[in-house]
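Shown here: the complex without one of its protein chains, the others still in place.
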Amino acid sequence: MKRNIPLLITAFSGLVLILAYFIPMTQSWGEVAAIWFDILASIAFILGGGNLIKLHARKMALRQAGWAYSAITLLAFALTLFIGLSKIGVSPNLQFPDMAWSGHYRESGAPFWWIYEYAFKPLTATTFSMLAFYIASAAFRAFRAKNLEAILLLGTAFIILLGRTFAGIILTSWLPDSLAGLRIENLTVEIMRVVNTAGSRAIMIGIALGVASTSLKVLLGVDRSYLGSGEE
Amino acid sequence: MDLDKINVILATDCGSTTTKAILIEKVDGQFRQTYRGEAPTTVEEPFADVTIGVVNAVTEIGELAGRRLVDEQGRIIRPASDGEGCDIYISTSSAGGGLQMMVAGVIKQMTAESAKRAALGAGAIVMDVIAANDPRKPHQQIQRIRELRPDMILVSGGVDGGTTTHVVQIAELIAPAKPRPRFGNEYKMPVIYAGNRDARPLIEKTFDESVDLKIVDNLRPVLEQENLGPARDMIHDVFLEHVMAHAPGYDKLITWTDAPIMPTPGAVGNILQAIADRDGINAVGVDIGGATTDVFSVFNGTFNRTVSANLGMSYSISNVCAEATMERVLKWVHLPMEDRELRNRVKNKMIRPTTIPQSLEALVFEQAVAREALRLAYKQHKEFATTLKGVQQQRTVGDTFSQRMSGLTIVDNMAMDLLVASGGVLSHAPRMAQTVAMLMDAFEPEGVTYLAKDSIFMMPHLGVLAQVHPDAAMEVFERDCLIYLGTCVAAKGVSKPGKPCFKYRLHGSGLDEAGEIRFGELKLIPFGPGQEAELELEPARGFDLGAGSGKRVQSKARGGTVGIVLDGRGRPLVLPEDPAQCRTLMGDWVKVLGLYADSDQ
Amino acid sequence: MYTFLKNLDRRWIFLLMFLAVAIPILFELQFPEHPTGLAQAVFDEIEALQPGDPVLLAFDYDPASEGELGPMATTFTYHCAKKGLKMYFMALWPVGAQMIDDNIAKVIKADFPELEYGKDYVNLGYKSGYEGVIKVIVTNLRGLYTTDSYGTSIDSIPMMEGVTDIRQMKLLVNVSAGYPGTTEWVQYAITPFSKDLRMVAGCTGITAPLLYPYIPNQLPGLLGAIKGAAEYEQLVMDAYGGEKVDQKYMKARQRMGPQLIAHLLIIGLIIVANILFFMEKRKGVVR
Partner (left out) sequence: MANMISRERLRRRLPALWYGTWLLRTVFVFVFIAAGAAVVAAPPPAPTGLTAKDHGWDKGTAVDLVWEYPGEAALDGGFFLISYAMDLEDDFRIAGQTLGYETVYTVNGLTPGVDYYFKVVAVNSALEESEAVVSEPVAGRLQWVDGSRIWFLITVMIFCGSVVYFIRHARKGRPLKVRKIAGLEAVDEAVGRATEMGRSVIFVPGIQDMNDIQTIAGINVLSRVAQIAAENSASLEVPTTRSLVMTTARETVQSAFLRAGRPEAYDENKINYITDEQFGYVAYLQGQMVREKPAACFYMGAFFAEALILAETGNSVGAIQVAGTAMPAQLPFFVASCDYTLIGEEFFAASAYLTGSPEELGSLKGQDVGKVLVAIGIVLGVVFATLASITGPEGLNLESYHFFQGFVDYLQGTVLH
């Protein structure tokens, strides 16, 4: 029972979404299914929040290594949630000037916005920026002209790296117009447009077929891993 | 000991049935093996004293050499004086079934495998491997430990600083099982611990007084590296102290020898490793016996040994036929044979292990079985002799489409330089060419490979000698132990019969020949022992002789009792499906190599 | 030297990278841009619209990718405002709504004070549900959106009148940092309704190669990373910027400086690494 009902729901809603694509009459059913999904998806936030509290509370209770981080996490979580929910410092909506809570929680200058602007934004941007460093170190380690494929890759990488900057333009601007196609910036475009596209398409076709067949397996109940395990 | 003053060396190998003794003497400034003697081993009742057999064998040599080696008290005379005694006496032993061990580790493919490698390398037979990821239930494992009664147990597990819980878990399987040693109920089971350094105190706590715990350095200090030496040495020590000391007469024998007694296979491994190290070559050795087949290999300095317990020419012959299938065995036979008769022959050999073939058919059949036994043993060896598993791989972008796995075999037939055969069916084949054919068919060497055989199974003796007097061991190994059969030249690749395979040119030592080998062709060029010729090879496209597909190779061919065999049959060697076709093909090969007497062909 | 480089601690590389990025920023290194076809196509696509045409601006990115995508979002907003298009902003990323707010404040409120919220532009905000949102709003906008981002009922917003689905938009402009993003817009909006909808997009460098296959049928124009943004910025500012361009409309071109040096550094590192590799090969360390 624990398995059959979800399987039925999956099969049914999957079928509805497929039908909705081919049969215009049923298009609205598909919309309903999608809206339901959206509602369910938001329940996940509650589930997630609950686990977050549990995980970090446990770490603190057991005094596990680094439990202080957990304390900070929980504190930040509670604070943000409180400030956001209670809309502290938010001025009311112009339409409802009497209702203090009618304003928008993201209003600039309000504490929530402040958290966002001065904590969240710089933090995520910083983490993302680390990519630049890792790309450099990975390139240093892994880009070796070991075989033919690697040499081709290396050549392409150089062209693209240069072509995406002003350096490419400077380096080959002396080429006459009859050879303009060989200028690095033009080569870059051609590589992206022809070679890369051909390769990407091939990968995409393979992946799309993989996705389609996995989806079909899910719909048919062959693949039940999303219910916890492949086997009964 | 002053090595320069050593002139006479006596060595014995106490096998399970015979004790073989050899005498090595310095002749004209060079060490030569001069005489040998044999006597039945006397470990069992009624004698129950190994030294009796040793003395008998040594006495035989003494008589042959006209040199008194044993004194009136039945002791070996040392040091040598004029016409009497020897300077060094050494011995190996595989009596009583050799050294039988059980090993344990955390992960079967990692530390447990390293432990197995250490035990095998030391010359032991590994009876079972216990691991934390063993699919068997704990009580089944305990039961197994109780039943087995090994000579000693090697416990490893965890890298240094790694897991302790798993190691203790394994110890907790072994300790309550209270394993009992094979010999003598009165003494404690030796347990060697060669695992995570951090787990030592816990291990000491887990094993109580009922076992004799020895602790050595971790044999896998990090996953990337093995350190088998300390564990191997400890196995030898324990072998001497415990196992040998409790076997009848060994206590006496130990006091006679100048070097620790080694398990026979360990000694064979030793000499092979020594020769590979000295010459910087890759070598493979095989010893095919009645019940088991040992394969030794040294590739790029890494030594490996496997024992294929169920592959042999007498006790295990039935199993060989079952595992390889009779159909496959018969592919190597060029004469028509009747299935029923063959089955009888197999059974007969099993119950009467010492019989030797009486007819041509019987000989051809036995050698066909040998090919399969060797092939299967070599396959097992390849699977065991691998790079270390559990090692982080550093990839580059070039590896995107060729993600090589770790744990691949390090055995590379192309890189193999020397293949040494020993064991009855190989060394006692009526014609040397037969040995060559068996080696080539079973091992499928690629490129240029020298083939040799151990003349009188002297490798164990030399293996121990190599520890005391390496130069002497090497000299004797080169001159008297190895009988060079010749050189095998085989191209890797497959094509259609009749297409070009490779061109060759040989010159030197009175030989000047050139020609072309076509695919499927086999050619024998007689070239006597001790001779060497320059060899120039030019493989056709799609064939590799060591430098890559279609690339020229310059090498040296070595003469031998058989000669130079140019093999264009392709690698891997594929035999036709159709039995009749196969038989014709075998007939051709037999003719080319002159395997059996002309009248029989 | 050889051994130092061979066992190079990656922190040295990190330091070099830091300098490669920091120095051009401090010295405000800047280079002229030569727009390529794709940026030109994006520009033309918006140029071809008439004042008052409705445009959907979907900003699916977050502060993490702001560095790469912010400038193009800003320029898109500026371009649409200059053209007098009706702008409908929305986001499939939770923080996308914030990105919209930022751009509204930075561009519309600052430089186009005459534009009125609800009449000339509206922020529909974030909706959860990934591509499901696209699937619904492409046929039924009101099925999901009942209020704008600030909780105002859609029915009371003048410019939402008569808007039932996003197929009524003359153009979709998508700025995307990943999933859900341009790929999903193409798959769930453009492909099934290719006759009704057109779209241009701007994306991060890493996703650009994956979007090229959609050019030109599903995507007539595409801005790839900061380079694409810089080209587009150049086009828009040449056309509308006037004499003196505000600093905030030069961000993309300013960021091309560090990109140049960083790329050169990476090329240098690869070359050094390969020299080491061949030295090792000659020494026989690697087989």
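A, B and C are the chain letters, set down in written order, and residue numbers restart from 1 in every chain.
Note that contacts are C-beta pairs under 8 Å (C-beta built on N, C-alpha and C of every residue); 3 or more make two chains touch, one makes a residue touch a chain.
Note that this is a predicted model, so its numbers are computed, not measured.
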Give me the visible chains that the unshown chain touches, in label order. A, B, C
Contacting the left-out chain: of B:406, B:554 or B:584, that is B:406
Just name the one of A:9, A:78, A:131 or A:195 that touches the chain not displayed here. A:131
Chain C residues that touch the omitted chain in the full complex: 10, 35-38, 40-41, 44-45, 48, 50, 62, 64-65, 94, 130, 164, 167, 177-179, 194-196, 198, 204, 206-207, 209-210, 215-216, 220-221
Listed in rising order, the chain A residues that touch the chain left out are 18, 21-25, 27, 37, 41, 44-45, 47-48, 51-52, 55, 58, 65-66, 69, 123-124, 127-128, 130-131, 134-135, 137-139, 141-143, 189, 193, 200, 203-207, 209-218, 220, 222-223, 225-231
Chain B residues touching the chain left out here are 106-107, 109-111, 132-133, 135, 157-159, 161-166, 169, 196, 220, 223, 389-393, 395-397, 399-400, 403-407
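Note that only the chains that are shown with their structure count from here on.
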Return the distance between the CA-based centres of chain B and chain C, expressed in whole Å. 68
Per the C-alpha means, the centres of chain A and chain C lie apart by a whole-Å value of 15
Multi-partner residues of chain C (at least 2 other chains): none
Residue numbers in chain A touching two or more further chains are 141, 143-146, 154
Interface with chain A, chain C side, in the complex: residues 8, 10, 13-14, 16-18, 21, 31-32, 34, 36-38, 62-67, 95, 97-98, 101, 105, 127-130, 132-133, 135-136, 139-140, 143-144, 149-152, 156, 192, 205, 208-210, 212-213, 215, 224-225, 227, 256, 259-260, 262-267, 269-270, 272-274, 277-278
Help me check something: in the complex, which residues belonging to chain B touch chain A? 394-401
Which of the residues in chain A come into contact with chain B in the complex? 141-147, 149-150, 153-154
